[in-house]
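Note that one protein chain of the assembly has been removed; the remaining protein chains are unaltered in position.
To keep things simple, chains are lettered A, B and C as they appear, and every chain counts its residues starting from 1.
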Amino acid sequence: MITVKDTVHDHIEIDGVAADLLDTPAVQRLRHIKQLGTVQLVYPSANHTRFEHSLGVYHLASRALDHLGIGGKQADRIEAAAMLHDVGHGPFSHNLETLTHRRTGKYHDDVAELLATGEVGAVLRAHDLDPDRIAGLVAGEEKYGQLVSGELDVDRMDYLVRDAYHTGVPYGTIDTERFVRELTFVDAPGDAGARSRPRLVLDEGNVQTAESLLLARALMNPVVYTHHVARISKAMLRRAATDLLDATATTAPELRRMDDHDFLAAIRDCRETDDLSRRYDERDLYKLAVWAEYDDVPERIHAADHATEVALEREIGEEAGVDRDHVLLDVPPEPSMRESTARVTVNGEVRRLERQSPLVSALRTAQRNQWRLGVYAPAPATDRVGRAAADVLGIDSDGLVAEARAAMPTTLDEF
Amino acid sequence: MITVKDTVHDHIEIDGVAADLLDTPAVQRLRHIKQLGTVQLVYPSANHTRFEHSLGVYHLASRALDHLGIGGKQADRIEAAAMLHDVGHGPFSHNLETLTHRRTGKYHDDVAELLATGEVGAVLRAHDLDPDRIAGLVAGEEKYGQLVSGELDVDRMDYLVRDAYHTGVPYGTIDTERFVRELTFVDAPGDAGARSRPRLVLDEGNVQTAESLLLARALMNPVVYTHHVARISKAMLRRAATDLLDATATTAPELRRMDDHDFLAAIRDCRETDDLSRRYDERDLYKLAVWAEYDDVPERIHAADHATEVALEREIGEEAGVDRDHVLLDVPPEPSMRESTARVTVNGEVRRLERQSPLVSALRTAQRNQWRLGVYAPAPATDRVGRAAADVLGIDSDGLVAEARAAMPTTLDEF
Amino acid sequence: MITVKDTVHDHIEIDGVAADLLDTPAVQRLRHIKQLGTVQLVYPSANHTRFEHSLGVYHLASRALDHLGIGGKQADRIEAAAMLHDVGHGPFSHNLETLTHRRTGKYHDDVAELLATGEVGAVLRAHDLDPDRIAGLVAGEEKYGQLVSGELDVDRMDYLVRDAYHTGVPYGTIDTERFVRELTFVDAPGDAGARSRPRLVLDEGNVQTAESLLLARALMNPVVYTHHVARISKAMLRRAATDLLDATATTAPELRRMDDHDFLAAIRDCRETDDLSRRYDERDLYKLAVWAEYDDVPERIHAADHATEVALEREIGEEAGVDRDHVLLDVPPEPSMRESTARVTVNGEVRRLERQSPLVSALRTAQRNQWRLGVYAPAPATDRVGRAAADVLGIDSDGLVAEARAAMPTTLDEF
Partner (left out) sequence: MITVKDTVHDHIEIDGVAADLLDTPAVQRLRHIKQLGTVQLVYPSANHTRFEHSLGVYHLASRALDHLGIGGKQADRIEAAAMLHDVGHGPFSHNLETLTHRRTGKYHDDVAELLATGEVGAVLRAHDLDPDRIAGLVAGEEKYGQLVSGELDVDRMDYLVRDAYHTGVPYGTIDTERFVRELTFVDAPGDAGARSRPRLVLDEGNVQTAESLLLARALMNPVVYTHHVARISKAMLRRAATDLLDATATTAPELRRMDDHDFLAAIRDCRETDDLSRRYDERDLYKLAVWAEYDDVPERIHAADHATEVALEREIGEEAGVDRDHVLLDVPPEPSMRESTARVTVNGEVRRLERQSPLVSALRTAQRNQWRLGVYAPAPATDRVGRAAADVLGIDSDGLVAEARAAMPTTLDEF
């Protein structure tokens, strides 16, 4: 048995298949991938990695299994899935995900391949576990996959608390120990009359426990996860990655297997990306040119696919008379809230949280209110790019940036 | 200057009039009044007192004044009010408040008298401060009274963080330092077209900061402040206090000046209250006989005054055939949410939080959903009293208690 | 099973005999006895009680038993002893201990009686446990008594961390989880060739773990446990207790069964003690008249018994021309360091920590350097009493108090 000292869960005990997986290159690689990517430019202490997060997810899964009374091979499977749930991440985690995803096909196919091959595959088979089935659990399949990836999964419990600890922001604090004690499986029908199957729910008396998960995310979102400085630098890195793929022999699958070190070294080393990498390294970031609310953005822009976005960027650049790399269009996905379909037990009956808690729809509205389309450009070109972008995207341009800046937190804003 | 080590704010520096007030009997007395009263029966560590809370409120007021650039006599006044804001509390703080209040007239008249007399009055006058004006600030009067008692006051900032620290519940964590940095005064009209006057608001970019205050309270409320065990024991102490006033020479004003020690000793020492005090001491508490939702309670019960409540208890007792002390009717006040009228600056405009944040009305609904009327009785009589109470109060009796129990947190429930 | 939320250990699970003991009056009474007595006058947040400490000690004992693989009746016995280890404490814990002890005979006989009678005795017998044997474990007897009371017991692990948490002082932080994992039993000879028996030791590689326990205590001692303000107020309460016994019908056994509330109410209520109680309540404390180092105090004073101390106080009072209650002589016991005989495993060999760690003798010296005899008196009489005491006690009087004051922490000093 291995014991690891963790900042969030104190001593984490690892044994069985999880202990063997710990020593595989695929898991050790996560040491070199920051959990929060570019958020470190806003919160300097946010340097924690996918590695310790994976240990934490394993730990919480293991605690929940204890309380659920699940052992044996079933527990092995879930613990393996918890330990491996992030091995598919590329450098800078979610920051480049859409890019690597777009160019290389399905994320989950990639995970399935990673799990079936190399040392990970060998370890799984040595413990008589089917890699495909573990990959399915990672994707939330089967009854017990809900623990690893679902509305009430241990993944989000760990990251909310861990991100709060390592940013210093006090908003992500949920009672993880209470969660792992109160989770249970109950047969319940799905949405729209889908047939009844075992669902992971919170036991009686835990409406607040479930709500705390949503509230923690709602408070962390604008202050941490979607802070404009983190979004701008993320967009810059994504552009650098695109340029790297276009300008060099590096392929998308190679990019996906890099860690943060490889990637930063690669974009520093490439003439086509050295301006962006220098700017990233020295925190000489692009600024807001447009920062538009959800309802001010035309439907066709919300619906744009990647090729359309690229075309729009080119058009904006031409109209503004700037280099294409000096226009970054950043259209976040539609607001969503997976936790809202979490289920809680109320008076002996299993109910969807969104039907029980008036907070859910309010948070949905709040999330939509916080949604912003961004266009970013180097400081001297901000105004020009802003006007051109408003024109090309069909957004009313009056005071777009001024309002945007006014809406930003003043604390930490210039940092 | 006095420096005090505090669990929440680390070193607190106290000087000027606040330092002199610290040594008065009225402030030292707060050492012996628990901040959370009977919550200690649910969370054993929750033994913090009104004294350290008062130091914390003084500290945050002082930090906010620094950031607002307010000094001199104006600052003296506010700091004195912060230090003194709780001296009017009787034993077990809010637990007996309605009782002492009901029998002795206005709480604020009492505070005004406390501030004008004795050592407190002498200290204030020695610093050339008018006790009546300080009492006004404690009540939230004048421009600067909003800092001490208002929608964004430092009182609630301190208690949310302090109560979280001393219960171990992770929900009350707000960023107090951000609050004291972002508070500002702006001339703004009041509700319903009231004339414009200086209002304490949060600066641009702090909608989330304001929301965090409401969310912290919304999460702490059911888990800490209105936990049914805390409410039951509070109702028992209130009954004991009533019996003490009725059975002995103790007067309401005397009761109000007791601290927790005096009060517990008094009810242990009195034949009429020794059963209740023994039950409190040994945690042999009454149980839920009725636990009814807001909409299930007839309007006339919501509107009942104290005399009516007493008559209802008597009637329930008679119908159930139990001693009057074995029926405790607990009708909480109407749900309210003072923070909802807090003001924030959005795009340069001062707006009421409830108009800006979809969370406010959701939390209002949640609060109403959490509201419960309680009837409590000793364990063997619970069923009988429950049935009688449902009958007398006009509440549909089917499964009232069963549902109530089911709605309770299972963790800590039996503790 | 009962689950309690604790500030130090998060969720504590209590079941079996411990859960039944929790509801006995003897254990519930500990809610009303502060862990650190008068230290609350120095650190306002230090209001935690013997009750949550007892839960913490039970929790750590239970964790250690898990790691040691001990279950069944043996575990029941130890967990019962852990839960009950403090039930013998009188009001203000250690503050009045010498007094109640002196007047009523052996502390451990008293505990044995408490455990054999009333609800505690009934619960123990219902679980088929012998109260006498549990009392023996509380006193550190038998192999497993070392876990509850010994050089490496879970009692001190809990109180160091808990006292640090509730004072805000960062020095008491030890890694309790590491301790409970590394404890083991090994047959080893005792001191001076005593026969070999099972001893609780720390496993290989834990010299630092053991040292951290001593260092935490060494840092907490002067800053918290023996802070002069805590000592002065403790001496005042002890005198009040003596006067109460002398002036009223209250007996020592009755005093011992009081909790903090009873005791404070009793000394407020008694004419002979109302000055001391008022001073305590209002923090209008006596001041240092003498504060003498170990080597400056004559041997006969170190060796004085209680009767001699009383005679000395009287003599000092007469020489200074002050009331006897205005002279408090406070001679702490000889410095000792129980942890120094803790055993650690080094290169496969069990060694006493003091032979392995050069820190032990240094800490012994430091402790002796920190030892102070105190004489306390009301402010106006301090000089007169100081001169008289120096004369009567045979201590060189030059600058005794000046040096003493200079040696005191300036932060918090006047608080």
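Everything that follows uses one rule, which is that contacts are C-beta pairs under 8 Å (C-beta built on N, C-alpha and C of every residue); 3 or more make two chains touch, one makes a residue touch a chain.
Owing to the predicted nature of the structure, the values given are computational and were not obtained by experimental measurement.
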Of C:Val223, C:Leu244 or C:Ala266, the residue in touch with the unshown chain: C:Val223
Contact with the hidden chain (one of C:Glu52, C:Asp86 or C:Asp175): C:Asp175
Which of C:Gly71, C:Pro189, C:Pro298 or C:Pro358 contacts the chain that the document leaves out: C:Pro358
Candidates A:Gln40, A:Ser340 or A:Thr382 - the one touching the absent chain: A:Gln40
Chain A residues that touch the omitted chain in the full complex: 2-8, 10-11, 23-25, 28-29, 31-32, 34, 40, 43-45, 47-49, 51-52, 55, 165-169, 260-262, 264-266, 268, 281-284, 411-412, 414-415
Interface with the undisplayed chain - residues on chain C: 169-171, 173-175, 178, 181-182, 203-206, 208, 211-212, 215, 218-219, 222-223, 346-348, 357-359, 361-363, 365-366, 369, 403, 406-411, 413
Contact set of chain B toward the excluded chain (per top definition): 3, 10-11, 177-178, 181
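Just so it is clear, only the chains that are shown with their structure count from here on.
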Farthest-lying chain, centroid of Cα atoms versus that of chain B: A
Distance from the mean Cα position of chain C to that of chain A, given in whole angstrom: 51
Where chain B and chain C are represented by their mean Cα positions, the distance between them in whole Å: 35
In chain B, residues with contacts to at least two other chains: 169, 411
